[in-house]
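Removed from the display is one protein chain of the complex; every other protein chain stays in position.
By written order: A and B. Residues from 1 in each chain.
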Amino acid sequence: MLEVELDGDGECEITGLGSLADAGPGQLSFLSNPAYAAQLAATRASAVIVDEKSRGDCPVNKLVSSHPYVSFARASAIFHVTEKPPAGIHPSAVIDPEARIDPSVSVGPNCVIEAGADIGAHTIIGPGCIVGAGCVLGQSCHLRRAVVLYPGVRLGGNVRIDANSVIGADGFGYAFDGEKSIKIHHGGSVAIGDDVEIGAGTTIDRGAMEDTVIGRGVKIDNQVQIGHNCVIGEHTIICGCTAIAGSVVIGRYCIMGGASGAVGHISIADRVEVSAMSLVSRSIDEPGRYSSGTGHMKTSRWKRVITRFQDLDDMATRLRHLEKQVKKD
Amino acid sequence: MLEVELDGDGECEITGLGSLADAGPGQLSFLSNPAYAAQLAATRASAVIVDEKSRGDCPVNKLVSSHPYVSFARASAIFHVTEKPPAGIHPSAVIDPEARIDPSVSVGPNCVIEAGADIGAHTIIGPGCIVGAGCVLGQSCHLRRAVVLYPGVRLGGNVRIDANSVIGADGFGYAFDGEKSIKIHHGGSVAIGDDVEIGAGTTIDRGAMEDTVIGRGVKIDNQVQIGHNCVIGEHTIICGCTAIAGSVVIGRYCIMGGASGAVGHISIADRVEVSAMSLVSRSIDEPGRYSSGTGHMKTSRWKRVITRFQDLDDMATRLRHLEKQVKKD
Partner (left out) sequence: MLEVELDGDGECEITGLGSLADAGPGQLSFLSNPAYAAQLAATRASAVIVDEKSRGDCPVNKLVSSHPYVSFARASAIFHVTEKPPAGIHPSAVIDPEARIDPSVSVGPNCVIEAGADIGAHTIIGPGCIVGAGCVLGQSCHLRRAVVLYPGVRLGGNVRIDANSVIGADGFGYAFDGEKSIKIHHGGSVAIGDDVEIGAGTTIDRGAMEDTVIGRGVKIDNQVQIGHNCVIGEHTIICGCTAIAGSVVIGRYCIMGGASGAVGHISIADRVEVSAMSLVSRSIDEPGRYSSGTGHMKTSRWKRVITRFQDLDDMATRLRHLEKQVKKD
């Protein structure tokens, strides 16, 4: 199940998980990030998932895996008790008579489900969620708590959304008439594929005319903002606090680092990785890793450096001038 | 109504809107962003709103406008079915007997309206909203879903707020006594002008002594943070994920780009535009466009560049030294 080879005591009983530094007897740990390799020798875990290379350095029972972190993820599912409220509708929930709710669905206290919503088998709507009119949810979804789906949002199967995320609010579109901003009404919606997971406090706006689209297997962290009409490719990962403006097309298997951003109306190729707090300010056509920013330094030094930075065009001109002069000499 | 001149078949029936690339027969599209000009020739829309300059390039019925995007915004209102729940108070809502609610108001399921709140005619309080004690809402406001107004917040007329926004929480003010932080209690509130629109997951803090003020016609996107005692001038636009610290005064008709920021206790003149993810770190006195940041590049190159950046002061000194030497020679 974990796709590992046992090297050690097959009778050793594992009752839980722990980090290399903190695990104790009966616990299973893992080594994946080399930064923690030094902790392996001293671990008190009963067993550790390691790769072939670290097998020799592991003083306890070993589960040898070609991908220790993947094996560990699988182990985490074994020891996890998933929330599983009973099927049925809590009496405090307010359900429109025109909503279609599979009998296997669980609807928690204080939920609101509006007219025409259609909720698939084994889906869990946690406490305090609001499912707008005409929303369609696939099978085995889980809105964990206080999620808001605006009308017409569509989720595939096995979609998980954490607390206080808002899917399908109007995009931020205004036309300026010279005096004031005139709202663009948004007739599109949001379509979310199978196996998508969305963290807490994230917002995904509905499209102006077509839908905003989140591809299958995409994972989105907390407090991410995705603007109207974005298309996010399958299996892309978007870390916390990332801000993606409207009409951005992001490829498959990308990673947007924490607090990164992308300006509107650009596209990003497949398999692009953007560093933390980097801004993608024009389209990226090639896979690879991209960054912006300056790295941190002592503020005293930084104050001098940014003064120079602002004069960089002048410095470059002077350098070119000197080069000519020295060459001439 | 759209302020356009028809150039084509006046009998053509339009039933909806679509983008240039995706619209089909019966749909109206528009061309405003030159980035999409190439799509005009191939559009299958039945009609397109264009400006005079693009009229000749449009192969279908034309609606010629001096501001195509404004005309399109007006068209979007025609085809939009706005949420319009019936007047009255849902039986699951908890209404303090001392709240004053106009009979034309709609209060949705699971709302809480506290003592002394005063809600103007035709306002809609969507599901799950909490309106604090003593809040005053003007006419025709719409709190869409799960909006939280802290006590004493005042909204003008025609204010729209999207889901999970929080208006009027305490500002982040502490005095450090050498050992711990002592809270500044906030006696001000938040005053929001007519025609303001606020996206989802946005927070606007109440003032310490005076109010935080959002001017008439201001449009604020999702996940924006506006600190205590800010004053935002009329018709200013604040894009998503922008962070504005306390006591910032922003002028009229400004545009704060996505994920931009402003440090505390500064002022920004009228008609200033700040680029995406740029930080305004001191007051800006002149209108115009301002930016910070570095632009993105391949991470491999970026790593070399930022090493140089940190040495920029040294480089500048050496350049100056060389110049003197070469001149002397």
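Assume a residue touches a chain if its C-beta (ideal position, glycine included) is under 8 Å from a C-beta of that chain, and two chains touch if they have at least 3 such contacts.
Quick caveat: nothing in here was measured; it's all calculated off a predicted structure.
The residue touching the chain not shown here, chosen from B:S54, B:N164 or B:T212, is B:N164.
From the set A:V70, A:A87 or A:A269, the residue in touch with the chain omitted from the display is A:V70, counting the whole complex.
Interface note for the absent chain: among B:Y36, B:F79 or B:Y290, the touching residue is B:Y290. If you put the missing chain back, the residues of subunit B touching it would be 92, 94, 110, 112, 114, 128, 130, 132, 146, 148, 150-151, 164, 166, 169-170, 172-187, 201, 203, 205, 208-210, 223, 225, 227, 241, 243, 245, 261, 263-265, 273-275, 278-282, 284, 288-295, 297, 301, 304-305, 307-309, 311-312, 315, 318-319, 322, 325-326, 329.
Panel shows subunit A; residues 16-19, 22-23, 32-33, 35, 67, 69-70, 72-74, 76-77, 79-80, 82-83, 90, 92, 108-110, 127-128, 144-146, 162-164, 195, 197, 199-201, 217, 219, 221-223, 235, 237, 239-241, 258-259, 276-277, 293-300, 302-303, 306, 309-310, 312-313, 315-316, 319, 322-323, 326, 329 of it touch the chain omitted from the view.
The rule is short, and it goes like this: only the chains that are shown with their structure count from here on.
Chain geometry summary: the mean Cα position of subunit A and that of subunit B are 24 Å apart.
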